[in-house]
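This structure is in structure tokens; I'll ask about it shortly.
Omission of a single protein chain aside, the complex is shown with its protein chains in their original locations.
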Amino acid sequence: MKRKVISILLSVAMVSTMFVGCGSDNTTKKDDTATEDTKTEDTKTEDTKTEDIATADSELPTITFTHGYYHDESEWAAAGEMRAIYQEFADAHKDEFNFVIKADESGAEGIYNTALNDLSAGEFYDIADFGGWDITPVASASDAILDLKPYLDEDADFKAGVGVCYDQNTTEDGKIYSVREQIEGVGFWYNAALFTQAGATTPDQWQTWDDFNTAVDALVAAGVTPFGLNAGWPTNIMLAAYMQGNDASRAWYEAGKTVESFDNDSFKNALSFIQKSALQKIDAANFGPGGDDDEAYRSDFFDGKTAMLFNGVWDAGGSVDCKAGAENIKPAVFPTEEAGKKAALLSGGCGYVVSSKLDEKQTEAAITFIKYMTSPEIASRIIEKGIGMAPSTAVDYDALAGKVTTDDGKLLVEACKLCQSADYQALGLGNTFGDAEGEIQSKYAGLKDDSKTVDDVVKDLNDFLAASE
Amino acid sequence: MKKNSIGQTTTGKRVAGSIGKYFIMLVVLFISVYPILWVFLSSFKKDPGGLSLPTQWVFDGYITIFTKLNIQTYFLNSFIVTIISTFISVLIVSMSAYISARMQFKGKGLVTLMFTTTLFIPSISISFPIYRLLGDLGLKDTRTGLILIYSGLGIAITFFILRSYFQTIPKEMEEAAMMDGCGYTKTFFRIIVPIAKPGLATAAIMAFLNNWNEFYFASILIKSKDKMTIPALLGQFTTAYSKNLNGMFSAIIVAVVPTIIIFCMLSEVFVKSLTAGAVKG
Partner (left out) sequence: MKTRKKFFTKKNGFIFAFLLPGIVLFGIIYAYPLIDIFITSFTKWNYKNFLQPEFLGWDHLFDNYIKLFTVDKNFMVAFWNSIKWVILTMVVQIPFTLLVALVLAKKPRGWRLTRNAFIIPNIISTAAIGLIFLNIYSPSRGIITEVCNWFVPGSNVSVLANEGYAFWGVTFSFILFGGSSCLLLLTQIFSIDASLYEAAKVDGATGIQVDRLITLPLLRPMLGTVAVMAANYGLLLYNEIALITQGGPDNATYSLSYYIYKTALGSTKLNFARGNTAGVIQFLLGLVLVGMINRAFRTNKVD
């Protein structure tokens, strides 16, 4: 009997020590994190501030901002610049509130995943930059986030600063849950030398899509591959751009979020353009499977193997030291069916999102921060430093062009200017059709090898819509 | 005459057999070494791709990893988390696996079923409850939290490996031990565990490898820089607009080479512990 008890006790003791071990371990750890929290804020920024924060007035409201620019400067200079911009704000306002800056090492995707997990536990970030990952549908349905529209409406400068984000991010029930300091500006890039070599008209002189077709034929005839594509991003850009050709098409596209059927003449027309005038103009070798790691269409362009690249303004950076010769790389925006009118894709998407659970002072701090990030000064800085394109309509591109010294910086300014001044500006395919984007792009391979017709694709897409209901 | 012909065919067979043997080994070597070689060579190329030698050797990725990033912190964290969780998981599961392999009791099927079910629960479904639980326990952003989860991930595999290993240990060993007056617990730790060392080590290696590369839970739970594990290195080279493949591949090599070395060293320990176990038996 004794032995019985002892053996049981022994096992129980063993198990419990293990868990107690974990438990005691975590209490000490918890203390660690508490002290470390304050430390990490400033190790991330530039040293010296240690005392400031340590002695910061605990009476001041505190707000934590999370972002995905964690990369080392040597890997991505833009990340360092963004952190500097945030830190300057924190320093400038250190007497009004404690602005705690946190970098999430798993990037925007990690912030999004964490936000979902947080939501499931009834929590949310104070304020975070979601970098394009759209948390707003679920977060707003869970009542976790703040409507920014009232703040935008009462301040004209603020509204100008967020530019296209205002209209694009207005929900069906008239709320704006997110604005961004950067947008994806998308036109395309071309290699002027290859166009001249083939005797084709360069995109800056195109009037309509017909000129595009003529130029592509001229390139093909001269043995130049007009462009590389894949079952994803670059082809989606073409499709979205072509949809901006005329009024009917634009109107249908704009209502894409609530599309009920893809059986639409403009859409079918655009698909057959993609099939006949794009996909089937290039070899299998220039058509990749798609996905994040399939960037042959880009590298081929910068290697001087293809004449056009469908990608955003940020790819100005790709021209540095490229084999195609940086001097040959030029930005352009898309033609339409109306002579001389141009179209570009400008997608704000999801950026800053603020919790609805903050108190008045914290909310004010968050709004002050977003205003700062969308101000003309920061907008110019974002473009000047080659980080990306800003949505602000108040940016003076001509003045910027004079200020920028690097070649790729000049290209970026030029590209942004073209996008900003395009006659028609629309959202990208993903922001427009949501999940259906993935379904559309999965059909490109079939369209290319003729195993699918445009009507088959439309039918499949409608089946998808029905199934996702 | 008859005897002779048999002798010939056996030598013929033997030659054919060893050719076959080496052919299979060559195939295995090729498919196994090619990936790592490709990654290794690519880590020195500006634009990774193809299996040619780099025309221009680029060390940017390695330079960033070793000079700019706190690589020793990542490694230390990975080791702490992976080793402790592997130990806990193998210890706990070995006890259950032993019971399931040896004892007859009511609900035995249920226990096996319980471990089996963990194989097929979609990881997406585990995420929310675990996150909430760790939040309640105050274990978010702690290594302890990660250790707890890693101890539980993959218990099914460990369970199956150990159970089938225990099943092959002759029962006479325990019977003899019991006769000598050892209790059940003592028998397990004194007799069974030493014999089962190779099986335990193999199970531990499997668990170690899985946890070493685990990324999703690490990225959700660990937010402070000083607690990050190795897979987070890869993220350094993925920016919002592009991937630096050269850097990513350097990170893969840096993450993998120590594991391979440790594995090779351990596999020698295996062989030794194996013979030791046999002698005792």
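Things to note:
Should a chain be cited, it is by its letter among A and B, assigned in written order, with residues numbered from 1 in that chain.
The rule is simple: contacts are C-beta pairs under 8 Å (C-beta built on N, C-alpha and C of every residue); 3 or more make two chains touch, one makes a residue touch a chain.
Computed from a predicted structure; not experimentally measured.
Partner chains of the missing chain, restricted to those shown and counted over the full complex, are A, B.
In the complete assembly, the contact with the undisplayed chain comes from B:I157, out of B:I65, B:V81, B:I157 or B:A240. When the omitted chain is restored, the residue from B:L69, B:I191 or B:I252 that touches it is B:I252. In the complete assembly, the contact with the undisplayed chain comes from B:S96, out of B:N77, B:S96 or B:T144. Where subunit A meets the missing chain, the touching residues are 3-4, 7-8, 10-12, 15, 18, 113, 116, 119-120, 122, 134, 137-138, 141-142, 231-232, 283-291, 293-294, 296, 300, 434-435, 438-439, 441-446, 448-449, 451-452, 460, 463-464, 466-468.
Residue positions on subunit B in contact with the hidden chain: 10, 13, 17-18, 21-22, 24-25, 28-29, 31-36, 38-39, 48-50, 89, 91-93, 95-96, 98-99, 101-103, 105, 111-122, 124-126, 129-130, 133, 148-149, 151-153, 155-157, 159-161, 163-165, 167-168, 183-185, 188, 198-199, 202, 205-206, 209, 212-213, 231, 234, 245, 248-249, 252, 255-256, 259-260, 263-264, 267, 270-271, 274, 277-278, in rising order.
We take it that only the chains that are shown with their structure count from here on.
Measuring from the averaged C-alpha position of subunit A to that of subunit B gives a distance of 37 Å.
Across the interface of their complex, subunit A is touched by residues 47, 64, 68-69, 88, 127-128, 131-132, 135, 137-139, 141-145, 147-148, 183-185, 216, 219-220, 222-226, 228, 232, 235-245, 247 of subunit B. Listing the residues of subunit A that touch subunit B in their complex gives 3, 7, 10-11, 18, 22, 25-26, 29-30, 33, 36-37, 40, 43-44, 68, 70-72, 74-76, 78-79, 102-108, 110, 113-114, 116-118, 120-121, 123, 131-132, 292-293, 295, 299, 312, 314-315.
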